[in-house]
Structure formats: structure tokens, C-alpha cells
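Missing here: one protein chain of the complex. Every other protein chain is in place.
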Amino acid sequence: MSIPVLLFASYADAFGARRLDVPLDAPCQVADLVRVIRSMPGGDRLPAAPLVAVNRTWVREDVAVQVGDEIALIPPVAGG
Amino acid sequence: MSIPVLLFASYADAFGARRLDVPLDAPCQVADLVRVIRSMPGGDRLPAAPLVAVNRTWVREDVAVQVGDEIALIPPVAGG
Amino acid sequence: MTAPRSDVLHVAIVNAPIDVGALLSRAQAPGVGAVSLFLGTVRDLNDGRPVSGMEYEAYESMAESELRAIAEETCGRIAGLRLVVEHRVGTLDIGEASVAIVAAHAHRTQAMDGARDVIEALKRRVPIWKREHYLSGDCEWIDPTKVQA
Partner (left out) sequence: MTAPRSDVLHVAIVNAPIDVGALLSRAQAPGVGAVSLFLGTVRDLNDGRPVSGMEYEAYESMAESELRAIAEETCGRIAGLRLVVEHRVGTLDIGEASVAIVAAHAHRTQAMDGARDVIEALKRRVPIWKREHYLSGDCEWIDPTKVQA
């Protein structure tokens, strides 16, 4: 199975995609997802602790990811 | 001789005029002017230490008033 | 790179309605990254009394020179600040703007501090007065040294 992850801005550039299918089974933790994404091509351009949102809410690394969650890897924000 | 003094807003209402001719000779101090104005009809409505401007600049009571100065007695300001 | 010059672009006491869009345009410049606008408007209630309108009076020549001095001092403290200030006098309806301050800068903190510094100094130093007209028919000069609404 795999878990879809949304990418934006510099991360979309790094991975050459706006969405990744991460080979991992749900449920798992956000930290597991980040670890696998880091090993994918372009993953070396991620910072030490990238921001993650689940269902449009900021989450910590130890939050569990469920099937059907909307997961996004968020570059440093720069609005305004 | 007399010294002209401009009045505004509540002070103009208090004295029923927008300009007073204060019976006093220049040079004198601002404090002298205020003392005489206070004795004029309506002068009882002045606060203890009314603001005064000379030539459009805030001044203290001990400043000297010269012939030709533009003198104004300034009610508490309430702009904005 | 030298710090950009501060600039008092426009200071005026006016009788006509304030054109906010025009004031914002005046402050624009290619180096501006943040604009802070402050508007004072006439509200319908003060100290619990229903207000029908507000009448502003100024010692116009001094008000304009004090306002300009405040703007110059603020620009002196905040390098690169661009300031536009208008205060209206005359009779205003509920909702109309009595004062508009536009502060523009490369960065947001300086823009917001600039606008705030000008309105605070204006409230303390500029010889302008306002007389509130109440729905009851009477009216009263506002004395900020007596009531803090």
C-alpha cells in the first residue's frame, strides 16, 4: 500500500511532483512517513524537521496517520 | 495697550468670542496674560493651567510675549 | 547600501472628505513592502450617549505645522519611512473619517510603528477639537483630560 502526501513550493520542486505516493501502510506515525520521504529522490533537500499538516492542521511527528487523512509536507511558510 | 489672543472651541464658547483683546502691555509673560484673561467674563471656566501657544508653538508660562506675536489659548486637544 | 531616505510626503488639514485611496497611492514606491493605514472614524455612541455627528475645529495653521513636526520627528526616528497624513475639520457624519495616516516602509514593523507613533502624538499635541452632537439635540466639546472614552 502507499500513502498520498501533498507537496508545495520548494518541496514540489525538490521532488518534481505536487504529490508523492509514499510506500508505507497506514496507520503509522508522521515521523515514519517523513523518514521514508527523506529516502526518496529529492528527499535530501528536506530540512531536519519538516513541518507536516494532517487534515489541514499542524501536527507533531508522533501523530498517527490514518487511511483517508489528507497529509501535506509543508515548506517554511513565507506568506504576507 | 492690549494684546490680541486667539480662542477656539470651548474657550471661544466660554468668552463668547474667537479673539480677546487683553488689556496688558507687551512685553510681559504668558502667565501675566493668563491671569488677566482669567479675570475677564468667562475666565472662571478656564482650567488651572491652560495651554498656550505663541507663534504656533507650545510655550511655558514663563515665556515672554512680544508685540506682534500670535498668541492662542488652547483648550485640551481632542483630535483624531 | 545606504538606508533609504525617510519622506514626509503630504500633511494637510482638509475640509472635504478624506480620499483614502488617493492617500494610499501617494505613499506607494517600488521599495515599499508594507503599508499601515490608520483611520479615525466617527462612531455612533460615546460614553453610552447616542451620537448623531461630530464637528471638528482646528487652529489650522498650528495644527498643520504641529502635524508636520510630528511626521518629521517620526521619519527621523524610523529610517526609510514614508508618511502621508490628513486630518479633516468641519461637520462629519457617523462613519466618516476624521483622520488618515499612511505609513509605508520596506518592512512591516517600521510601517506599523510609524502609523501608531503619529496618531499617538497627534492625540497629544495637535490643536484640534471635536464637539459631539447627540441625538437628544445638545452637543458638547470633548475634553480627553476629563473623560477617557
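A, B and C are the chain letters, set down in written order, and residue numbers restart from 1 in every chain.
In the analysis below, a contact is a pair of C-beta atoms (placed from the backbone, for glycine too) under 8 Å apart; a residue touches a chain by one contact, two chains touch by 3 or more.
Model, not experiment: these values are computed from the prediction.
All shown chains touched by the missing chain in the whole complex, by label: A, C. In the full complex, chain A contacts the hidden chain through residues 6, 8-10, 13, 47, 53, 56-58, 72, 74-80. Residues of chain C in contact with the chain left out of this view: 1, 20-21, 24, 28, 30-45, 48, 94-95, 97, 106, 108, 111-112, 115-116, 119.
Everything that follows uses one rule, which is that only the chains that are shown with their structure count from here on.
Chain A and chain B have CA centres that are 72 Å apart.
Centre-to-centre separation of chain A and chain C, using mean CA positions: 48 Å. Per-chain CA centroids place chain B at a distance of 26 Å from chain C. Chain contacts: chain B has no residue touching two or more partner chains. Touching two or more other chains at once is no residue of chain C.
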